[in-house]
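With one protein chain removed, the remaining protein chains of the complex are shown where they sit.
Letters A and B name the chains as they come in the text, with residue numbers starting at 1 for each one.
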Amino acid sequence: MIEAPVKEPRDLLERDTVTLEVVSRKYGELAALAGVSLRVRAQETVAVVGPSGCGKTTLLELICGLQRPDCGCVTAAPAALMPQRDLLLPWLGALDNAALALRARGVSREQARATAQPWLARFGLDGFEHTRPAALSGGMRQRVSFLRTLLAGKPVLALDEPFAALDAITRAEMQSWLAHVLEREPRTVVLVTHDVEEAVILADRVVVFSPRPGRVLADIAVPLPRPRRRVDPAVVELRERALHALGVPS
Amino acid sequence: MKRCLSACAALALATVALAACGEKAEVTTGSAGAGQPLRLMLDWVPNADHVGIYQGLSEGDFAQAGLAVRVQVPSDPATPLELVAAGKVDAAISYEPELMLARNRGLPLVAIAAIVQRPLTSIISLGSNRIAQPRDLPGKTVGDAGIAYQHAYLQTILARAGVSTDKVKEVNVGANLVPAMLSRRVDATLGGYWNYEAIQLAQRGKRPNVIRMDEVGVPAYDELVLVVRRDTLANRSDELHRFVQAMARGYKSVRRDPTAAVDTLVRANPGLDRKLQLASVRATLGAFFPSAPGKPWGWQDPARWTAYGAWMLAHRLITNPNAAADASTNQLLAGQGV
Partner (left out) sequence: MKRVGLPLALLALLLGVWELYVDLGGADPVILPPPHDVLKSLVDDRGLLWSNFLVSAREVVLGIVLAVMVALLLAIAIHFSATLRRAAYPLLIASQTIPFPMLAPLLVLWLGFGIAPKLVVIAIVSFFPIVVTTFAALEAVDRDLLKLMRTFDASRGRTFWHVELPSALPGVFTGTKVAVVVAVIGAVFAELAGANSGLGYLFQQAEANLLIPRAYAAVVILSLFAIVLFALLTIAEHRVLPWAYQSRGDVAQ
């Protein structure tokens, strides 16, 4: 059940898709993406893995409408971005940061806070409503950032390496936490990550990108039931397959 | 953000309150509200030369004449005449040579009274330098404020004493003449007043030597004059007449009781050095009134004005003879004119 407020009534979930057709994007002489075709179905989670500089951030910005492709076509339902750095506003508490997307649309402060309040408890941030980001742990900041993205009310979520800055323990916790949240709040998700294992654990498909200029090397389906465990042989096998596609020796 | 906004609002309110209530605190010297407003600008910071004006304000001479006089202090001695010409003040105190220069530039100004009837400008030196007369100047350094007509005074004085000008070095020391003398940067200064700087030095035990301009060849002139615009004189002649008469009463009152007048001056200007001002007023008393018998307070001797104007022309300080002609009028003085 989608509870976060959305811009228009959504009756046809089939519309909540992302399609890239032979998309290329250049920054001057530098080609970021070359002929990328990708389709994400409604409420599907697709993980994009690849080496640094393969155009993953460009991909997400194209999906969110921040950039236009030089060639090809991007068709996407409205998408909200969760940036790599949490970019929480240092002068606002957790509650106000979470509600930022609502305030950005013109919702009053009381209304925005009322909407965001119940979510804080669900995200384990109860009691931290007025705590500023500087006093929150890394994991908590990522949770606030994700909540903010969720409360933007867009059907598509573009997550840019959300757990890259966290330590291994917190990262593992956050991965299972995200899997749990997405189960209860299904969205169409494009998740960019450098952690192949994370991709296999969270996604329905893992798309492997080549180094610059980025193009799709492999599209690996992950038809495993959730919740998934790291040590599960099926998970390990898919992980190896992805690493192999990346060119990492076993 | 909201807390910041309310802080800004509080600050804004405090600022408005500060601006509003502060206006009353601004020191304004002038007579009580009622009466035609008249803005008078002094030539410099208030001092002993202005004692009659403050006496007149204090004892209500201006108020009785139906005038609400407001006294302004200028930024430098050059601005009063500019501001009178621009109509920003109604009358200004200035110096006879400055008035001539302004008229030479085309400013339609005229002097209506002389407040100090003879030159105050002098060559002043510390007693230890032994410069008692112009013939003692060869080989010495003289400091002044770089004013053209004062340079011409020096030339005239040296010529009269038969001293070659290249024997005397002239240095620009700005307006602070006494520090220049005390620091021995210069041996003497030209531009100090015998009733002011000389007294400051005397009170510090420096036993100054004073050579007055009019004693060594510079044509006599009125050191301090009251100046208005020509059209003000034409249009508000009655008002100015009352103004001048009230000022005359003020100065006469000073003559009767100089000590009380100095008290009034210092009360109106708490920053003054009472000892200095008292000595200065006493020394200047004679110069506040014409020496010629039967002439009213503020008298400007036409013959002397003509002679001074001719001297300025001869030294090419002014180029327009009309600047000197009709530069002053006595028509508003007691028993004169209309």
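Simple rule for what comes next: a contact is a pair of C-beta atoms (placed from the backbone, for glycine too) under 8 Å apart; a residue touches a chain by one contact, two chains touch by 3 or more.
From a predicted model like this one, the values you see are computed outputs, not experimental measurements.
**Q** Using the touch definition from the header, name the shown chains in contact with the chain that isn't displayed.
**A** A, B
**Q** Tell me which residue among B:Pro37, B:Pro179, B:Pro302 or B:Pro321 touches the hidden chain in the full complex.
**A** B:Pro179
**Q** Identify the residue among A:Arg15, A:Arg105, A:Arg122 or A:His244 that touches the chain left out of the display.
**A** Checking the options A:Arg15, A:Arg105, A:Arg122 or A:His244, the one contacting the hidden chain is A:Arg105.
**Q** Which residue among B:Gln72, B:Asn129, B:Gln155 or B:Ser237 touches the omitted chain?
**A** Checking the options B:Gln72, B:Asn129, B:Gln155 or B:Ser237, the one contacting the hidden chain is B:Gln72.
**Q** For the chain that's not shown, point to the residue among A:Gly53, A:Gly138 or A:Pro186 touching it.
**A** Counting the whole complex, the residue in contact with the absent chain is A:Gly138.
**Q** Mind pulling the chain B residues that touch the left-out chain?
**A** So the residues of chain B touching the missing chain come out as 1, 3-4, 7, 11-12, 15, 18-19, 22-23, 25-29, 44-47, 71-76, 79, 82-83, 86, 88, 176, 178-179, 182-183, 200, 204, 269-273, 276.
**Q** Pick out the residues on chain A that sit against the missing chain.
**A** Touching the chain left out of view, chain A contributes residues 7, 61, 64-66, 79-81, 83, 85, 87, 89-91, 100-101, 103-106, 132, 134-138, 152, 154, 158, 165-167.
The rule is short, and it goes like this: only the chains that are shown with their structure count from here on.
**Q** Using mean CA coordinates as chain centres, what's the chain A-chain B distance in Å?
**A** Each chain's C-alpha centroid was found; their separation is 82 Å.
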